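Here the complex is missing a single protein chain, while all its other protein chains stay put.
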Amino acid sequence: MLSSFANPARFMGFSSWAAPALALLAVALFAIGLPWALFVSPADYQQGETVRIMYVHVPAASFSMGIYAFMGAASFIGLVWRHVLADIAARSAAPIGATYAALCLLTGSLWGAPTWGTWWEWDGRLTSMLVLFLIYLGYIGLWSSIEDEERAAKLAAILCLVGLINLPIIKFSVDWWSTLHQPASIFRAEGPAIHASMLAPLAVMAGAYAALFGALLLFNMRAAIHRRRIEAARLRAGAT
Amino acid sequence: MSAFAVTFRRDFALMWSGGGALAPLGYFLGATMLVPLAMGPDRALLAAAGPPLVWIAAALAVLATLERLFQADLEDGALDQMMLSPAPLEVLVFAKGAALWCAVGAPLALAGAPAAIALQAPLALVPAVVASLALGMAAFIGMGLVGAAVTASVKRGGVLIALIVLPFFAPPIIFGAAVAQGEAVTSALLILAGCALGACALGPIAAAAALRLQAE
Partner (left out) sequence: MPLRLVAEDVSVARGGRLLFEGVGFVADAGDLVELRGANGSGKTSLLRAIAGFLRPRAGRIAFEGVEEPPLALHYLGHLNALKGAASVRSHLSHWLGLFGGGIDEDVALERVGLTRQAKLPARVLSQGQGRRLSLARLLIAPRPIWLLDEPAAALDVEGRAMLCRLIDAHRAEGGLVVAAVHDVLGPTPSQTLQIGATT
């Protein structure tokens, strides 16, 4: 499976139908999930209607972390086995992950206003997500500031892996920091028991986010491969 | 002398020649001075919130020294020669980081004493602040090596280095600030030492890998 992905021509063939298919799936899941989550599902007995933000917030949070892990794996494959497609996959995933992280921060802030009475609470989870967002920005910034694509890919891969090693440490220190400053009296939205009537729409929303990521990733990768081919053609034309 | 020793000696000498290492010190004290200017001179307020801000000033001051760390070696061809040494590139990168710590990091940690006092930290806490800064500088520099190496070929990459490296500064800042506030001092110092060790091990390996790519 991996080796078939490693072949750009085969990837282009596969993605030409997979990308639109995933896009359709994402539209369908959002069409089901959003009304369900925002209108049909029950309001929380403590948080009331604001709990609906959770359906947008939680998948964004977990997928932005998951996408970074995906980039780490792709970076590793790109560095060790020198697969061009892995480099392209890591690069193409970054803006999506950054957008998910931004969405998570935005919805977290919106949720904070009625719940905590402030537009920004330095909550441990939100702070970790902010750090992740900044790591995404640094990664994208490095990519875009190095002209030689191949070198940019390898350097960004090193940075991505260093970030991956650091993330648990950052997470641990931010948790340590937040317990130091706020004893556990603060109410947590994501308590241990989420009622089944909330779990189902959440699962649909998670599926929608996953399908959207897959579709955007494949579209981005296709665009990157086209860009590389154009660049290569231009270089060949310039060389003769 | 060994390859490590000559690399350390040259970098240390070059950082001090022309008073180059004084600039980060001045930067640090200048940034510290801005704190009471922004917060007001009220001693109680400063004592409550001021001392951890020494860490912000120190992080920014060391950040400013990173841009040219490898860029100069890449531009003048010294990096090529480093790769032909019997010593692994990782060791030479470590030597450069150690030179930066001695030339800039340690003086900054010492300057942390007057800065913390000026920001109304209790005197009894000052030795712990200096020790924590010395450890924190090692952690900053270890991570900074990576940022400096991946951006070595980027012209005017100072802002980019800051963007790349600042998230990695979060753990040392958190534990360093805890020391400066006098909270959980011993455990925070221990964790800081762990951060420093980890960064000094990981940093040179990742930075050397990046530098080999830069030389291609």
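Residue numbering begins at 1 within each chain, and the chains themselves are lettered A and B in the order written.
Quick note on the criterion: contacts are C-beta pairs under 8 Å (C-beta built on N, C-alpha and C of every residue); 3 or more make two chains touch, one makes a residue touch a chain.
Everything numeric in this text was worked out from a predicted model, so none of it was measured.
K.L.:
Shown chains touched by the missing chain?
P.N.:
A, B
K.L.:
Specify the residue from the set B:6, B:64 or B:117 that touches the hidden chain.
P.N.:
Touching the chain that is not displayed is residue B:6.
K.L.:
Looking at the full complex, which residue from A:9, A:40, A:196 or A:235 touches the chain that isn't shown here?
P.N.:
Answering carefully, the residue with contact to the hidden chain is A:235.
K.L.:
In terms of residues, what is the contact footprint of the unshown chain on chain B?
P.N.:
Contact residues on chain B toward the absent chain are 1-3, 5-7, 9-10, 13-14, 17-18, 72, 75-78, 80-87, 215-216.
K.L.:
Spell out, residue by residue, where the missing chain touches chain A.
P.N.:
Where chain A meets the chain not shown: residues 147-150, 228, 231-232, 235-236, 238-240.
Here, only the chains that are shown with their structure count from here on.
K.L.:
Just how far, in Å, is the C-alpha centre of chain B from the one of chain A?
P.N.:
Taking the mean C-alpha position of each chain, the two centres sit 31 Å apart.
K.L.:
Give the list of chain A residues in touch with chain B in this complex.
P.N.:
131-132, 134-135, 137-139, 141-142, 145-146, 151, 154-156, 158-159, 161-163, 165-166, 169-170, 172-174, 176-177, 180
K.L.:
Name, in rising order, each residue of chain B that touches chain A in their complex.
P.N.:
Those residues of chain B that touch chain A are 143, 146, 150-151, 153-154, 157, 160, 163-168, 170-171, 174-175, 178, 183-184, 191, 195, 198, 202, 206, 209-210, 213-214, 216.
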